[in-house]
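Read through the structure below, which is laid out as structure tokens, and then see the notes.
Every protein chain of the complex appears in place save one, which is left out.
Presenting chain A:
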Amino acid sequence: MLAVTTVFLPLLTAALVGLLSRSFSDRVASVVTCSGLGLSALCSWLLFFQIVPAGEGFVLPLMTWASSGALAFDWALRIDTLSVVMLTTVTTISFLVHVYSVGYMAKDRSVPRFMAYLSLFTFFMLMLVTADNLIQLFFGWEGVGLSSYLLIGFWFERPSANAAAVKAFLVNRVGDLFFLMGIFCIFWHFGSVQFATIFEVAPSIAHHTVHFLWTDWNVMTLACVLLFLGAMGKSAQIGLHTWLPDAMEGPTPVSALIHAATMVTAGVFLVARMSPLFTLSDTAMTMVTVVGAATAFFAATVACTQTDIKRVIAYSTCSQLGYMFFALGVGAFGAGIFHLMTHAFFKALLFLGAGSVIHAMSDEQDMRKMGGIWKLIPLTYAMMWIGSLALMGIWPFAGYFSKDTIIEAAYAASGWHSDVAFYAAIVVATLTAFYSTRLIALTFHGAPRADERVMDHVHESPRVMTLPLVLLAVGAVLAGVLGYNSFVGDGRFAFWAGSIVGTPGDVTDLAHHVPLLVKLAPLVCSLFGVLAGVVFYVWKPCLPGRVAGAFPLAYRFLLNKWYFDEVYNAVFIRPAFAIGRLFWKTGDRAVIDGLGPDGLSRITSGAASVFSRIQNGLVSRYAFVMIFGLTGVVTWLLMTAFR
């Protein structure tokens, strides 16, 4: 009952408010959705304390969905430690975002619609994490894609918002296609799409070989690689990340929700959920690690040059997701989910804090037009510091515990891919500290660069916005300390209770016994990054320009985000339209119609004008000739074939 309430209450409030949006005042709509989410969060916590101490979960069947031959899947809720961790994280963050939105969206024309979308978004994510089979997971998966499309394009009169919304949906769909292929592969070779059956069958067929496209694959490798390609889309890993930075076209609370809890974490969750399969394929694990490390590095470099406050945080999300993935890739599944959880708190905090800044600056997002406002909005300033420190992984903030475990696990794991990940992680830690410091320095310090009219209006946000910030800050400080023992420490076996793979003596255990130098390295690097940031943006503000001037190519490369969008536009988008027009005008009109009916028509009319001067009845003649000819040909064929 708790589980059902947790998952379906947001759907109920979304439907209620969404369908009757015009009969609800903004206030009623806000109260209904916020209390719905609040209740859902409460239920998820109750569920957490019911499931986790007991050490075992359950599956709650709801109703049949579809079955076709051997392929059968039903609606059900799978409640175990992994899903309740996700449930509590998602509902808590989402609840705070809901409350914050009441203040942030107060002046918008369609508050009920916005609140309904937020709740709908949460519902799909909850369906995703409680799925007991791959199809239901895919339902939630596509559902969050849809909701993100609706929310990113919420201000639908702006062309850029529409473009970003469509882009988010389509880039995600590319990943989804591979996810689907992964599901088919698992269905045909494992014989089921139910998690329980899949995990049971997996060890016995781990060495099977299957044919896919041009070659033979190990079945585990194929299934995991395909699923991971899907995860790359949803979790914005390098190559399929391009939608995420654009997603900030949506209102800021949406960015907080997308980046913290309800969408990008889905890929990480998928890999963790399928950990019994992934551990059986070294190739897939290597791929996860390398892609994660590459994304972490790529996104961090880009974040250092962006000037839009939300875009910096967006790339930072991308980068942190990279951390989560290579944690999974080296086998530290608990650490990956741990970072997912702590990151949800501090990233939501950073985004909502940024929203508070934007609110204060009269909707300005460009950091070049900010500065000198820390005394005017001290609470927001403090919140941004807490969020940033947690992001950098400074003790005792939440990020320290999760991120350090990941880095240590990468060191402790064996194999070239984990070495790559370890060194990338160290570099990225430095970059993270650098761009975080840069963000704070540019936004809050230095001389005010906004015009006077804006500066006069700088004000602290209303309490309905600051209260969620404070609560998130509490999470960003405490989530690490409180979770450490259960997620990755000695208590982890009792805590996870088999919902993710973990064995005594595995990489998570080894991570606790790495040399002191390795333990200190991230912290030292972070401090170095902070120092560099301070030098560049506080002490010597002329330096960034000079560095950029000295390396113009590198600077433009980073500023233009490694040119992914430009390449995709040139390779996929523009050709798609061009080919479409070509097929239409040339293929359909000139070739098929030209040689087919229209051509016949011309020939007929030509012949007609030769044989007779009478020009009427052309079409019937052309029909006659065509039919006569076809009939003759087939008659001849049939006769000769059977005589």
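Criterion: a contact is a pair of C-beta atoms (placed from the backbone, for glycine too) under 8 Å apart; a residue touches a chain by one contact, two chains touch by 3 or more; residues count from 1.
Heads up, the rule we're going with is that contacts and distances are computed from a predicted model.
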Omitted chain, identified by the protein name its UniProt record gives, among "RNA-binding protein KhpA", "Acyl-coenzyme A thioesterase THEM4", "ATP phosphoribosyltransferase regulatory subunit" or "NADH-quinone oxidoreductase subunit M": "NADH-quinone oxidoreductase subunit M"
Touching residue (missing chain; options A:Pro53, A:Gly69, A:Gly505 or A:Pro552): A:Gly69
Per the touch definition above, residue among A:Gln50, A:Asn162, A:Asn485 or A:Ser605 touching the missing chain: A:Asn162
Chain not shown: contacting residue from A:Pro203, A:Pro396, A:Gly545 or A:Gly580: A:Gly580
Missing-chain contacts mapped onto chain A: 22, 63-69, 71, 75, 135, 138-139, 141-143, 146, 149, 153, 156-157, 159, 162, 165-166, 169-170, 173-174, 176-177, 180-181, 183-185, 187-188, 211-213, 576-577, 579-581, 583-584, 587-588, 592-593, 596-597, 619, 622-623, 626-627, 630-631, 634-635, 637-638, 641-642
